[in-house]
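Excluded from the complex is one protein chain; the other protein chains are retained at their positions.
And then chain A:
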Amino acid sequence: MMLDNSLALRRPFRDRSFGVVRKLARVNWLFVLCVCLLAGVGYTALYSAAGGSPQPYAQSQIIRFFGMLVMMLGIAMVDIRFIAKLSWPAYGVGILLLVVVMLAGHTGLGAKRWIDLGPIEIQPSELMKLFLAMALASYFQRATPEQTGSLLYVAPMALAVLIPVGLILKEPNLGTAVITGTIGAMVMLGAGVRWWWFAIIVAIIAVSAPVLYHHLHDYQKARIDTFLNPGADPLGAGYNIIQSKIALGSGGFFGQGYLHGTQNQLNFLPEKQTDFVFTIIAEEFGYLGSLAVLGLLFSIVALALYTAVTCSHAYGRLVALGIGTNFFLYCFVNLSMVMGLIPVGGVPIPLISYGGSALTAVMLGFGVLQSIHVHRDVTFASPDDL
């Protein structure tokens, strides 16, 4: 053990202890299988959303997915120590993109969340969640319990979380802002920051919520109002919730049969191919279908945690925790929204919903996750090397 470490200390970046083939063998293929299965679920649902046609959703989405799968495996081959070096530059780029979006939003029409990069459309806030986790992990990877217990040591990272959260709120995108903040909190929690500090922050937020509410955009307020009282705005967002619940409920235990869900086929839900795609599965395949999808989603969350727990270095552990949390939060927010448990928030369900941005961001994260898994046993050198 001593020997390994001394070797690593001497040649940190020339440590090519295994080649691409061995690296591929070390990829968590069970994880990749779950991801592919979810993409298959997505294809099935989008095929149905188009009334039984690969156009216009399913085919383009599956092609995009395979592109992203290759990208994911490509990233998995990249040494995690190299990725770790990119943490803060990536964070900086993320902030920059958010600012660009914000400025572009002023010249554009209404809310602007997208940046068009040729074939790939990217929502900077999606990228920001990954970059934030990487930056925090990079900061905390060598922190001692004394340091994580020091407010002075943690405070800069609290700021590093609040800056992107504030920018995303400004976009405005309430759902993603909350998710980003939660990811930051989880990574910090994993790094050993005292849990009761978070309890205090949660308490402060709860108290100041009415003030925050006052500063929300009207449509964000409307979403919250609708959530609190769906009957008040039956044709607005509340109606989506009602229709979504009807779709879920009419599925029953075995479902109405593939391509036979009336709510889906009759277009009762706007955006059903994006935010409400889960209702298609639930309506047409019933509770059994819902459970299968839930199982797959949780498998991914669990496998991400497994990667985190089995990783030998703190950077990998923290980033894996952040990526797993991100995916979990996607699922939680989307499913809760579909079931009418939380306000509608424009959060898709990753790998199933139609759309490029969420898919790109999630697969990018999975690439980093697999890089962590492949490089779970590498050793990080001294702080000077990073």
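Annotations for the structure displayed:
Assume a contact is a pair of C-beta atoms (placed from the backbone, for glycine too) under 8 Å apart; a residue touches a chain by one contact, two chains touch by 3 or more; residues count from 1.
We adopt the following convention: contacts and distances are computed from a predicted model.
The protein name that UniProt records for the chain not on display, among "Uptake hydrogenase large subunit", "MoxR family ATPase", "Putative spermidine/putrescine transport system permease protein" or "Penicillin-binding protein 2", is "Penicillin-binding protein 2".
One of A:Thr180, A:Thr325 or A:Gln370 touches the chain omitted from the figure, and that residue is A:Thr325.
One chain of the complex is left out; on chain A, the residues touching it are 1, 5, 144-145, 186, 189-190, 192, 234-235, 239-240, 243, 245-253, 262-263, 266-270, 282, 286-287, 290-291, 294, 297-298, 301-302, 305, 308-309, 312, 314, 317-318, 321, 324-325, 328, 331-332, 335-336, 339, 341.
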